[in-house]
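Apart from one protein chain that is not included, each protein chain of the complex appears where it belongs.
After this line comes subunit A, so read on.
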Amino acid sequence: MIHLENINKTYNNGAPLHVLKGIDLTIEKGEFVSIMGASGSGKSTLLNILGILDNYDTGNYYLNGTLIKNLSETQAAEYRNKMIGFVFQSFNLISFKNALENVALPLYYQGISRKKRNLMAMEYLERLGLNEWALHMPNELSGGQKQRVAIARALVASPQLILADEPTGALDSTTSIEVMNILQEVNRNGMTMIIVTHAPDVAARTRKIIHIKDGLIGSIEVNSR
């Protein structure tokens, strides 16, 4: 599913900063993985590379057998759209669109007709128990609801992979558990899921914890549970 070979990444903002120093990693389809690490360890950079939001300097990244390297912006956008669903810490819903429209947005970029994509978006909102909130604006939703909308949005395009960046970072503990339950549920249905987190209890609910330290994979911990 995901195959990283010796990924290197250096930022050149003033002094060159070697962030990723040769990452080798394989994640199989249907895995539920968390990435942990201290600030500056390179875990966000890794997530960006995995999400095709950023490019890397050397190495190879295969996503579902496709080499993701030196893509044009247009190609990258297409891959992101079709293969990857994002869940962010701060939800990143578009404020002037209601829940339904937010969920339908990835389908809009696939050129799916309005009627069809609204139907599909509604289906996912229903799955997440939000059908009553479909026409509400993001500022009328609670944090947990927002994150559920975001998860629906991540799922709607049937991606290969869900990348979640601190999905519970802005939520209280009860809602965090709720969101984690949903993510787990989604994973159980076969979705590959990678979560970047600081929180040990979030990481503990994944099956594999990858510790990043100073731009290298420190250790991989497998949760028996």
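By definition in this document, a residue touches a chain if its C-beta (ideal position, glycine included) is under 8 Å from a C-beta of that chain, and two chains touch if they have at least 3 such contacts; residues count from 1.
Throughout what follows, contacts and distances are computed from a predicted model.
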Inset, instruction - Have a look at "NADH-quinone oxidoreductase subunit E", "ABC3 transporter permease protein domain-containing protein", "Quaternary amine transport ATP-binding protein" or "3-phenylpropionate/cinnamic acid dioxygenase, small subunit" and point out the UniProt protein name belonging to the hidden chain. - result: "ABC3 transporter permease protein domain-containing protein"
Inset, instruction - Have a look at A:L105, A:L171 or A:V186 and name the one touching the chain we're not showing. - result: A:L105
Inset, instruction - Kindly note down the residues of subunit A that lie in touch with the hidden chain. - result: 48, 51, 53-54, 73-74, 77-78, 80-82, 86, 88-90, 92-96, 105-106, 108-110, 114, 153, 157, 166, 169
